[in-house]
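Just dropping this structure here.
FYI, not all chains are in this one, though none of them got moved.
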Amino acid sequence: MPRKTYVAAIQEALSEEMRRDPRVFLIGEDVRIGVFPSTRGLHAEFGDKRVIDTPISELAVAGAGIGAAVTGLRPVVDLMFGTFLYLAFDQIANQAGAMRYMYGGQTKVPLVFMAQNGAGSSAGHHHSQAVHQFFMNMPQIKVILPSTPGDGKGLLKSAIRDDNPVLFLHSLSLGGKRGDVPAEEYLIPIGLADVKRAGGDVTICAAGPTVYTALDAADALAAEGIEAEVIDLRSLSPWDKQAVLDSVAKTGRFVAVDESFPTCSAASEWAATVAAEAFHHLRAPVQRVTNKDVPMPFSPTLEKAVLPSAEDVIAAVRRTLA
Amino acid sequence: MHHQGISLDVLLDIYTCVLRIRRFEEEVSRLFRQGQLPGFVHLYIGEEAVAAGVCATLTDEDTIISTHRGHGHVIAKGGDIKRMMAELFGKASGYNKGKGGSMHIADFDIGMLGAIGIVGGGIPIAVGAGLSAWYQDSERVSVCFFGDGAANEGSFHESLNLASALNLPVVFVCENNQYGEFTPAARAMNICDIADRAAGYGIPGLVADGADALEMYRVARTAAQRARDGDGPTLIEAKTHRRGSHAEGEEAFLAGQTYRSEEELAAAWAKDPLLLLHTYIGEQNLLPAEQLETLDADITQSVREAVDAARNSPDPKVESVFEDLWV
């Protein structure tokens, strides 16, 4: 199977879907040149009309995507960094994420917002936050955060074909990661988790970059004979609750690993759900591993200290076994 | 006021529209005061000529986006007052099945893409509708209504600039009724004409008399034609006045305080768009007085029927809260 980088796989999903459906187009700041390689080369193939550079105006660009979506197009709105979504928050939460419902089902909003999520490049707080937890709270938006090139491609293609608004987040820290990407056309359904490592002793639930943190921890634990099951959720909303509950039914132990500030995080949601719905299987308290509860510092030393680490995960697993 | 270049048919349509909005809003005001409507309602009385004049230049293919003060826009775009009234009552037969209410009425079948309760929140969406028209090589025009207050939101700025940068067929209609809630525009900005902001985006900015439906029509027609011709967006500022409360029942908010003088209100009433048009039609002998009276009676009757129908409609079923979520 061809091996590609995470960003190249995203680019491939975009170009394939743009070829397939003339209503699909890309709009955002510097999508022509491609600040991230995820959009690079598309302008050469699709031209000015389908790869649209905009002024630096996140609110209007997001809203323009919505307006285009409700009038027959299928926009992919690239908002670059997750934190820039804050400037478009109203359009996403109040408009895209409610329109169909608010208008009594009169319209649909087939739209993908795309942005890079999380930290890992020592760029300081303004360029290093994970934002998925905010959008998971919104009832009418789907949220995706893939961890591998293959998942990224298959999920972005599904997102583009979905008739609902989808926030497709890709992790900056995984941009250069390589992985298998099938040569033939394929889709990965939104809402389906992937067990990235099987194990019977503890369930570790992760998404995006924390999948690797979890896998590293699982490797280290395996050396001691502790077999962790690592579930990569891939889709955060809707999420594959059943896969997690089934795993916990088997292991009786649960660790949520999430790159985000701790309070009201995805980890909180996963842990609360497991505690509510798999309580009788639990043999130990649920554990959460997230960022430390501080803004994201710049220095690589500090940034590393704030992000969830394999050591943190190992410690959490040990707590479930104590 | 004059009707040069405007056919009698169009004139009658505009007049009908102004009148229908007026009668509808008067009834809504009564209903609200009687405690029959849930939520907030923001009425369009005094501003009818803007929507009526502008929308008379549009086809069913053209789209509009509206605001919290949106009933007039729905009617002007050809909306069904029965379905709107039912929505105001929160009934299942309403435009939005009771899920939207006064601030969120939409009728996608006639290009009314929705009212938006967030001030300025609709402007970017209108740019997107314009983008679609351009993308699809359609002659469609996207019209966006918003207030003077909205013109101070970041969304206004970003949207006008974006529409200009991409040269999109959008007509921005700023309904400058001199107030955002209780704050006079003169305190919220240090300029007289919001239309002057258009220069900052390299697009035309036109001031029009929002009490004169025929002037609104002519100005909007020019802007819409410009958009259809591929020459990009226009900002129209309609000078207008809202006659009543910011939201019905504002007395409760004001608690005895005032924010505009009796003289100011009287001056505004003196330029009543309905009266101006009615007088002009009479003076020019354009339509027989009886026709106008019948029209009024018919409209008044249809509004009453809308109220009756709404009242007699069932509430939405509780289970319907889970409908209309995903496609």
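Structural remarks
Chains: A and B, in written order; residue numbering restarts at 1 for each.
Definition applied: contacts are C-beta pairs under 8 Å (C-beta built on N, C-alpha and C of every residue); 3 or more make two chains touch, one makes a residue touch a chain.
Bear in mind that the values here come from a model prediction, so they are computed numbers and not experimental data.
A single copy of each protein chain is placed in view; the full complex in the file contains them as A x2, B x2.
Throughout what follows, only the chains that are shown with their structure count from here on.
The centroid of the Cα atoms in chain A and the matching centroid in chain B are 40 Å apart. The part of chain B that touches chain A in the complex is made up of residues 63, 65, 94-100, 104, 106-108, 113-114, 116-118, 121, 123-133, 135-136, 142, 154-155, 158-159, 161-162, 165-166, 323-327. Put simply, chain A touches chain B in their complex at residues 25, 27, 49, 52, 54-55, 57, 59-73, 75, 90-91, 94-95, 99-108, 110, 139-140, 163-164.
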